[in-house]
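Of the protein chains in this complex, all but one are displayed in their positions.
== chain A ==
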Amino acid sequence: MGSPPSRLLVSAVVAALLAVAACGSRSPSVEGAPTAETTAKGDKGTLTVGLLNPLTGPFAALGTDVNAGFELYLKSKGGVLSGYGIKVVKEDEGTDPAQGTTKARQLVEQSKAQMVVGLVNSAIAYAVAPYLEQAGVPLLITVAGADGLTRKKGGNTFRVSYTSSQDVMPLGEYTCKTLGHKKAAILGLDYSFGWEAAGGFARAYEDAGCAVIQEIYAPLATQDWGPYVNQIKKDEADVVYVVAPGSDGIRLLKAYRDFGVKLPMVAHGSTVDETTLPTEADTAEGVISSLHYTPQIKSAANDALVAAFTQERKKSANQYADDGWTAGMVLEQALSQINGAPTAENLRAALAKVKVESPRGPVSFDAYGQAVYNIYIRKVEQRDGGWVNSIVSTIPDVNQFFTYGEEKYLTFPGYDKLKGTWAK
């Protein structure tokens, strides 16, 4: 009866590991099933919008915030945008490319969605975008940041959120010219978003006349950032630029402070956005970052978003809420410009001409469907007992090619190939 490790036990462990691996991306769900809700009656009829965001898995919080932003905007308009009653069908992309494509198919073929709004993970966006193009259903991306998603002129894909490099190119220039930090160490995540967000900063920073002296990349979901923080050349660098959204950012900042690194830190805005800032708290104090949104923007449009979102979700508004909300505004204005039926053709043409005053400021699209908007240089400060990203500087109308111009920018090699070459 003594039961030292038997074969069954070993096979049990293997089964357990497989189960864990299979369930790694499946975790808690709050709202899984598509919602059937009563659609408000519009004078011009009904438009079906598929909301395709992750409601389970590691990005569940982001997807839920985007959906809340979109639905709150819709609610503020009584469910009617430009005369169309909007029927929302929510599906869960689950941060799984297979599930994402299946759900996109389902939205188009079963729910008859006339437009799809959403996508958080770039890998899924790459899988879903060509399908929607072929199916003739316009796609409005709300988070997925891969640079390559908006590189086709007059395409079917529009994006209200950022390309991974767009929001940090101005920060590169700002760090060199305004802050005067001449030598930077880069500490980022080792996957496409990390490379693009590091590369955008490095390119603008070096072209402004400063030098990247070190690049350190850590795998996604690194538990202990100690080994990486310890490698920073503290005696040589003037500043550390970091890219680490979500819990990686929390762990990175903690390790940075715990190991007593005193160098000033600049960051991609997602590293210290409002989803992680309450937890980062004083470890983020003084961090300068750039992003297209901060709840600190003073405008009537932003006040409306902040009030509605804070009341509904009991937490601070953030870039994802703004992405969803702005997607709603964009759709509304596109619909208002359409004469006749909202066919895919008409929707695309109307989307390309949209120019709205959203909570983040003016938003329009370039010829590639990528949003052009203001970038805010922000600083983490304590205010009223909480932590906020207050605005230090505003750079108006930044497009995905920054000051390089599209022709020149498109001849640059991809950031995946430039990773590791910035530091001389």
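One rule holds in what follows: contacts are C-beta pairs under 8 Å (C-beta built on N, C-alpha and C of every residue); 3 or more make two chains touch, one makes a residue touch a chain; residues count from 1.
Keep this in mind: contacts and distances are computed from a predicted model.
According to its UniProt record, the chain left out of view corresponds to "Amino acid/amide ABC transporter membrane protein 1 (HAAT family)" among "Response regulator", "Amino acid/amide ABC transporter membrane protein 1 (HAAT family)", "Diguanylate cyclase" or "Deferrochelatase".
The residue touching the chain not shown here, chosen from A:A60, A:V89, A:L107 or A:C210, is A:A60.
The residue from A:K90, A:H181, A:R251 or A:R378 that touches the chain not shown here is A:R251.
From the options A:Y84, A:F201 or A:Y228, the residue with contact to the unseen chain in the full assembly is A:Y228.
One chain of the complex is left out; on chain A, the residues touching it are 1-6, 8-9, 11-13, 15-17, 19-20, 23-24, 27-30, 57-58, 60-61, 64, 190, 216-219, 221-224, 226-228, 230-231, 246-247, 250-251, 254-255, 257-260, 275-276, 279, 315.
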